[in-house]
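A short write-up of the structure that comes next.
One chain of protein is taken out of this complex; the other chains stay put.
We call the chains A, B and C, going by the order they appear; numbering starts again at 1 in every chain.
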Amino acid sequence: MTVGHDDVVGWIRAFAAVVEDNRAYLTKLDSAIGDADHGSNLHRGFQAVVAKLEGTEENDVGKTLKTVGMTLVSKVGGAGGPLYGTLFMQMGGPLTGKAEVTPQEFAAALESGVKGVQARGKAELEDKTMLDALLPAVDAISSSLATGANLQEALERAAEAAAKGMEATTPMVAKKGRASYLGERSAGHQDPGATSSYLLLKAASDTLSKVA
Amino acid sequence: MTVGHDDVVGWIRAFAAVVEDNRAYLTKLDSAIGDADHGSNLHRGFQAVVAKLEGTEENDVGKTLKTVGMTLVSKVGGAGGPLYGTLFMQMGGPLTGKAEVTPQEFAAALESGVKGVQARGKAELEDKTMLDALLPAVDAISSSLATGANLQEALERAAEAAAKGMEATTPMVAKKGRASYLGERSAGHQDPGATSSYLLLKAASDTLSKVA
Amino acid sequence: MKKLINNPDDVVTDALRGIAAAHGGALEVAIDPHYITRADAPVQGKVALVSGGGSGHEPMHGGFVGMGMLDAACPGEVFTSPTPDQMLEATKAVDGGAGVLHIVKNYTGDILNFEMAADLAREEDIEVEAVVIDDDVAVQDSLYTAGRRGVGTTVLAEKICGAAAEERRSLKEVADLCRRVNDGGKSMGMALTSCVVPSAGEPTFELGDDEMEIGIGIHGEPGRERVALEPAAQVVERLAAPILEDLSLSGGDSVLAFVNGMGGTPLIELYIVYSELVKLLGGRDIAIERNLIGPYITSLEMAGCSITLLKLDDELTSLWDAPVNTPGLRWGA
Partner (left out) sequence: MKKLINNPDDVVTDALRGIAAAHGGALEVAIDPHYITRADAPVQGKVALVSGGGSGHEPMHGGFVGMGMLDAACPGEVFTSPTPDQMLEATKAVDGGAGVLHIVKNYTGDILNFEMAADLAREEDIEVEAVVIDDDVAVQDSLYTAGRRGVGTTVLAEKICGAAAEERRSLKEVADLCRRVNDGGKSMGMALTSCVVPSAGEPTFELGDDEMEIGIGIHGEPGRERVALEPAAQVVERLAAPILEDLSLSGGDSVLAFVNGMGGTPLIELYIVYSELVKLLGGRDIAIERNLIGPYITSLEMAGCSITLLKLDDELTSLWDAPVNTPGLRWGA
């Protein structure tokens, strides 16, 4: 019941495929309240990540996650690049030196990644950003694991919480990011970053639950 | 059975009104094989002409026609300005000093105007220009008068000939003017200048026949 | 019709007021009739250059008035050649005693109106020469037709002849030089969209979402042929090949390459076009010695571009490099 290096790589690869499939959708969401690039930004970044991971000999979960983060930072740009980059870099920190990690370690690392996003972007819950999906998801994993759930269940709860958080962004008036320029007109549209964050959690639940 | 100064002014005024009514139509024809300005060009010119003729004390048919021509030259621009300007200026030449003119004098003056257009623009029959309406019209007046018709009949024949000439421009491949740049693609469109020239003759037939 | 204008009939006058206000120290703008001169005109002893044509091609010609380029420009109504009285007044205003060169684009209207103006100016004892620019290889040339249109080479001729005039060359020399530039410069253009003439209010032609028009002029005249959209590399091939053929350029030759925007195409695309042109000419061993990239002879808000190649020699290159100070082109001053 531990998450190995290959499992983490599998999660990242699965998310890259999900981003590819949802590229147009994410960009469409970003057209409504942003600048129509969120899908292509993430796609460019995760293509580079997949190429980087190709045939790697690496076995260190933490190092690999940092590589993912650094690749995103240097390939994505926009708000998404530094934010997702920080997520993975900070998540890698506590996992450095480990070839496999326990569910608790995984959950704690994810939480540290999300805290990094918050520190960098200075957004709060209900600012209509990716944090509206990430924060509830992190809470859901921790509390599930604390109440005895296994990783599979915890990740399912997390994906559900992220989905709810994502949906909840629709009526919100954005306070951070590009959508904030729209003021009241930002209400009525789902946030693209919250959507990609939900997809990231969903990919975790779909792939990592197999190992659990 | 002579054409007086007021009659000539009436013809010009009538044509100005016809141009106003056909402004969009002439521009539309010019869109297809030109640059979408023939209607607004002539309209601008004849508005200026009408303003110029307003409350004039002039009684000299030739002088008035020259004023019309000079006003067109200085207000229209494009190909239409110098060509219609020349038409009226040259038409005015032989009529200078006359307060009223005979049908024969009128016909000869019009012919001299059309010759002026030809000299200035160097176009031939079937080059798909206003001359395709003007040349047959001039022929029709002269030959009608020569065979004993009155001015009314002669102008009707002229307008009919101009109409035919105008319609005949449709299949032609333009050799002069802006439509010539289109080469073979100019075929299938009626020439805007031939159309305005027909309208000029039609206005003559409608207004001057009353005096005849 | 979506335009930042007040009234279709006032477009040219309103824009001229803006030009007058913006470039007060450098240009003088006459409103009736419309013409623009250098503020320091007439420059005594210098051949004066006058050009003009329909409006809607900005910055041409008004934006090219100033030291090292035109002495005066006559803007007609949108896409309509100006009238002889504009050219006559402009010619009189800038004549510095050394004669006046009329640079005329080959359109029936421009030719006829400039001819009339030159006749009138000569009656007032001003020496006038006219050179006709007819560089558009999209149009087939023939003795029996109106011939080729004047397009991109006009900008280059105005710059190069302007520099020659600043050197106090004679009217005959500047006119000959202008003919030489016209002989060595050829152009071809294309459109992705039509433009809308303000007084017409609707697009001059309709193009499908997947179509482009090759061989267009600068007045929204439809072009030579309509084809399916293609990548920039192929578009450049379509425009450059007929120019290369017409100029019979060959390996070792040097050119000035001018990638012009039609008004609605952003600079980022013009640089992509230029990079394809560099590849194409490089493959034929033709050296681009100088370049000009931007919207200089436009067709209102039309999306599209034109390419002009001018064969260079040392004289033309050094005249091109000479200082120029106009709202539209400026360097060395």
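Throughout what follows, contacts are C-beta pairs under 8 Å (C-beta built on N, C-alpha and C of every residue); 3 or more make two chains touch, one makes a residue touch a chain.
Everything quoted here is computed from the prediction, not taken from an experiment.
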Next item on the list: Could you run through the displayed chains and say which ones the absent chain touches?
Entry: A, C
Notebook entry, point to check: Of A:2, A:180 or A:209, which one is in contact with the hidden chain?
Noted result: A:180
Check: Of C:90, C:165 or C:192, which one is in contact with the hidden chain?
Finding: C:192
Margin query: Just to verify: which one of C:181, C:244, C:286 or C:303 makes contact with the chain not shown?
Written below: C:303
Next item on the list: Could you please point out the subunit A residues that touch the chain left off the display?
Entry: 27-28, 31-37, 40-41, 44, 73-83, 120-121, 175-178, 180-183, 185
Check: In terms of residues, what is the contact footprint of the unshown chain on subunit C?
Finding: 2-7, 11, 14-19, 21-22, 55-56, 58-59, 63, 192-193, 209, 212, 229, 231-233, 235, 263-276, 278, 288, 291, 293, 295, 298, 300-301, 303-305, 330-333
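Note that in this section only the chains that are shown with their structure count from here on.
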Next item on the list: Counting only chain pairs that touch, give me the topology of the graph as line, ring, star, complete or other.
Entry: other
Notebook entry, point to check: Roughly how far is subunit A from subunit C, going centre to centre by Cα mean, in whole Å?
Noted result: 54
